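One chain of protein is taken out of this complex; the other chains stay put.
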Amino acid sequence: MPEQPIKLYQVGTFAVGNRLLDPEQRSVQARMERSNTLTSGHRACQGCGEALGARYALDAAMRATGGRLIAANATGCLEVFSTPYPESSWQLPWLHSLFGNAPAVATGIAAALKVKGRTDVRVIGQGGDGGTMDIGFACLSGMFERNDDVLYICYDNEAYMNTGVQRSSATPPAARTANTKPVGSEPGNVFGQGKSAPLIAMAHEIPYVATATVAELRDLEYKIERAMEFHGARYVHVFVPCPLGWGCASNDTIRIARLVKETGLFPVFEAEHGEVVSVSKIRRRVPVEEYLRPQRRYAHLFGDPPRTDVIERIQATADRNIRRFGLLDDEGAS
Amino acid sequence: MPTRSTRSGRRALRRQMEGSQAVAAAVARCRPEVISAYPISPQTHIVEGLSDLVRTGELAPCEYLMVESEFAAMSAAIGASAAGARAYTATASQGLLYMVEALYNASGLGLPIVMTVANRAIGAPINIWNDHSDSMSQRDSGWIQLYAETTQEAVDLHVQAFKLAEELSLPVMVCMDGFILTHAYEAVDVPTQEQVDAILPPFEPRQLLDPDEPVTIGAMVGPEAFAEVKYLMHAKQMQALDLVPEIASEFSQAFGRSSGGLIHPYRSADADTIVVALGSVLGTIEEVVDELREQGVKIGAVGIRCFRPYPLEEIRASLQHARRIVVIEKAFAVGIGGIVGQNVRLALSGLGAQVHDVVAGLGGRAITKRSLHRLLADALGDRLEPGRLTFLDLDWELVERELRRTREKRRSGPHAENILRDLGVVASGSH
Partner (left out) sequence: MFQVRIHGRGGQGVVTAAELLSVAAFGEGRHAQAFPTFGSERTGAPVVAFCRIDDKEIRLREPITDPDAVIVQDPTLLHQVDLFVGLGTEGYLLVNTSRSFAELGLDEFVRRFRAERLLTVPATEIAREHLGRPVPNAVLLGSFAALAGVVSLESVRAAILEKFPGETGRRNVAAAEAAYAHTQHEIGAPSPA
């Protein structure tokens, strides 16, 4: 009988409780007993990708650990909107120390648990791209090198959002931020080499590294649960659109996250001990322009005349990722 | 190996040993559960000693973290302490500065971390030798600051520090002069495990990251409550003014020797002139006091053991009868003057005593008996200008030469290298 491969889309939140799925495969969010680790009442913006990602990630982690989890959080949007004095929306033991030390604080917590023989309790360190890849980078690397038993989750919205959208090492080329404005001959952020935290994590040869987006929430949950199967240093890098900082519609968050993957700009993969073990293929490849247009942080590329030269360079980055990570399956993009 | 019975009947171990090793042994007896270590001269022998004790299992259970910076060291201690472990680290100088953000975080969160500061000068210019500029720079950080005069006291203060920190839920730094105490070999009584266990119970945290009872620690506090939270930190530190002597007394009863406390007067009760200082220089000062007393001079000394919180009443009471106070300190506040001197003046406000600020021993320059005699002769002869900061043994000619250079030429070059060249150090290669 002839076979025809059928591509299925994971639709996201609407299908999260999909009754066609085996109960074991359903999202944590579809379960009555979900932890609501980041519970309602927080002050995140409408459409905040980070709030969405954090909720899914932490509830998955709580499920994987039977609710035995402690979190160390860096300063940033997540920390600020989740703990507006005098309230807190965290339902797990949670510590915020400083901007640049979340990985080291998590290391300390893990050490304390180890010395006390609390092998049942696991540790998460989390922060945004600024706290993870810039100011917290030395601590992150140290934690990786020591292989401390910590899962670190980076919610990457590609700029210092909490302080008003300033450029970080995660800010992509040409993007507008408060200090990379679209003025002058080189509008927006510079075209540098980029700084791939997942690749750097892999270079440390830690047990598990993965990337994910908030467009594929079951995939995010799977990766967090998978990470919890390992002991030692683990890193999950989550792409989280920021409607306010990126200038996109608050109901476009998931769509934009899907587009970043489908362009090839954000490779979604898993790696173990420094080697890629699985790649999430692009289902329907799209040109980068489709991803850039809905975001006002790239509006200057679509002016009169449009900056096709810049767009081409961005496309070249996407092409390179596709080649480098093998993001298209044998049948290519449709 | 010589041993000696303490008053309590238990046998302590008296040994001739390096200060750092003695401190490491004492810290180990306090059963720290998480030690985060980053090396910096002159604290390295302490963290190395502790590493050995953990490796051989003599100190167990203990997680020894070799972190990537001092900032990470204090951050890991913060995480560990918040998760209920007794946490310890050690640093000096540049390392202390590198963790400043975390220092304030630890005190603000009320975590009872104990840290050894092996006092060392702060650059630039880089200098590895002893002075108090490091810990003095952090006197407002909310940490309790204790200063040891001898290696024995450094050992004893660590035991007291853990107890103090945990009772108050405030971090404590034990300051001991780098190289002078850390690297000196002297006879020390290292407390036994039983002795320490008897005085220091297991750590019972006031706040705990515990999945069974989740709490949020470290939330933002706005204008409506920040002042109250900060006031509480001040109030807690002030409680140490009662607790420090209490713990010192408890220690004294258990160990049969006096260590710590707020201040340590030496022949000051009937003195006209009193020298005030912190740390190991007090040993030399006491020698000088004895020699002057033999000549009939009514002189004494007051050593400040606990600098933060500042024992204002005790200092006032110990100095108020004197006519002349000479404060000798190993740091100063650039642009204004003495630090300890200002604090002493505060304690004596309203009284008529003359207070002289003397800065000495910066960057490891030795404070000699000879210099102290000269200084005190000037003080006693009223030749010290009141209200003026005196720099002991400063080479004014070197300074003048450099100042002249800066007046003569715009591109006058870096001060440090110029002065070293004048001293014949750079070009000659003799040392």
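Letters are used for the chains, namely A and B, taken in the order the chains are written, and counting of residues starts over at 1 for each.
Note that in this section a contact is a pair of C-beta atoms (placed from the backbone, for glycine too) under 8 Å apart; a residue touches a chain by one contact, two chains touch by 3 or more.
All values reported here derive from a predicted model rather than from experimental measurement.
Undergrad: List the displayed chains that the omitted chain touches in the full complex.
TA: B
Undergrad: Using the touch definition up top, pick the residue from B:E153, B:E286 or B:D357 that touches the left-out chain.
TA: Within the whole complex, the residue contacting the unshown chain is B:E286.
Undergrad: Which of these, B:E186, B:E246 or B:D422, touches the one chain of the complex that we don't see?
TA: B:E186
Undergrad: Touching the left-out chain: which of B:A366, B:L380, B:L398 or B:A416?
TA: Answer from the full complex: B:A366 touches the omitted chain.
Undergrad: Which residues does chain B use to touch the chain missing from this display?
TA: 1-2, 16, 18, 41-42, 128-129, 177, 179-180, 183-187, 280-281, 283-284, 286-287, 364, 366-370, 430-431
Just so it is clear, only the chains that are shown with their structure count from here on.
Undergrad: CA centre of chain A versus CA centre of chain B: separation in Å?
TA: Here chain A and chain B have centroids separated by 45 Å.
Undergrad: Quick check on the complex: what are the chain B residues that touch chain A?
TA: 33-34, 36, 61-63, 65-69, 71-72, 75-85, 87, 101-102, 105, 109, 208-211, 213-222, 224-225
Undergrad: Which chain A residues qualify as touching chain B in the complex?
TA: 67-70, 72-73, 79-80, 83-86, 88, 90-98, 100-101, 104-117, 121, 138-139, 141-142, 145-146
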